[in-house]
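Excluded from the complex is one protein chain; the other protein chains are retained at their positions.
Just so it is clear, A, B and C label the chains in written order, and each chain counts residues from 1 on its own.
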């Protein structure tokens, strides 16, 4: 079993709100940090995929369940897994923690689009990198 | 049938990303604008509820489905409805549009907490206002 | 004397931080709202200038002095004036208020660049509109 990718960073003051905790939309930003690191661990930068192939991962759906609040200066760990992959759709699942406390769980679904905003197929090279050895794939 | 609350504003440049469309986390910010306006339409500011009663609406869950991209300078309409209400839980549902185009649909679930972060009951006055059975009147 | 452009909106919860006031970087976002509205009042959308002419206003400098804190739900007014204009440089100055209270004063300096990031000249049409010698009229 492949381990989830781990991203680590501290909560920024900018990310808090007047309730004294992290504003809820920022968890979606952290998920993006998680999937950027996931791609890097698979051997490419998401930046390359946009730059070289003009293939973009547009978000089709995002969900988050909030269990405990994150606070300024907390050390956050985002655990990212790819839970679905085919030529048109990629899904990531996330666990967001500080220490041993689970703060939130989330999921994002992405469709591959071109610069015109229309669906296209995932470029072969990136599909292979994402599939990796331990990645679930609907293509087999 | 009560109409949904409508919030209107233009997309800010800050809200776009390098894909040329609005970054996905910002839709959750717009939902917050929607529920702030919803409260105001029911006769109170969410600010008062925090300030006077020390009752906070913590987000327990957030979902968003993205149908079409929003772009800089688009006129956005957020339609907000309350789809669940009891002493402990409030749920809002949102439609985010520009012109006649549905851009996204979402939902947020909130639990009432005190300043200590523990669940508490929604203050009676605000429960009534949200139920819309207690429109502000000095005579009753 | 031409009046400053006025932009009006309410402080979003997302814009506050755990100090209970608006996070300082958000004032720069509000300045951007101000200059977007300024362009619109002069007869064009900044969006068009980017889309049609591939001319971009890159920020070269930004300053803000903070006098009093803005709070959630405050009604904000941004007063925007153009304080410098030539073919290469545009400068805007801002006063940010709530009611009669001056919250902040700021200034941004922009240089005109092309899609390659290199300096270019401001397109004639937009220069005229900004100078306010070319107010939109179908008769001239």
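The working rule: contacts are C-beta pairs under 8 Å (C-beta built on N, C-alpha and C of every residue); 3 or more make two chains touch, one makes a residue touch a chain.
Since the structure is predicted, the reported quantities are computational estimates derived from the model, not experimental observations.
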Which displayed chains the unshown chain touches
A, B, C
Logged for chain B, residues touching the omitted partner chain are 13-14, 16-21, 23, 25, 72
Missing-chain contacts mapped onto chain A
9-10, 12-14, 29, 32-33, 36, 45-47, 71-73
For review purposes, identify every residue of chain C that touches the missing chain, sorted by number.
18-19, 24-26, 28-29, 32, 50, 56, 58-66, 69, 108, 117
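In this section, only the chains that are shown with their structure count from here on.
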Nearest chain to the global Cα centroid?
B
If you average the CA atoms of chain A and of chain C, how far apart do the two points sit, in angstrom?
33
So what's the Cα centroid distance for chain B and chain C, whole Å?
28
Centre-to-centre distance between chain B and chain A (centres being mean Cα positions), rounded to whole Å:
25
In chain B, residues with contacts to at least two other chains:
29, 32
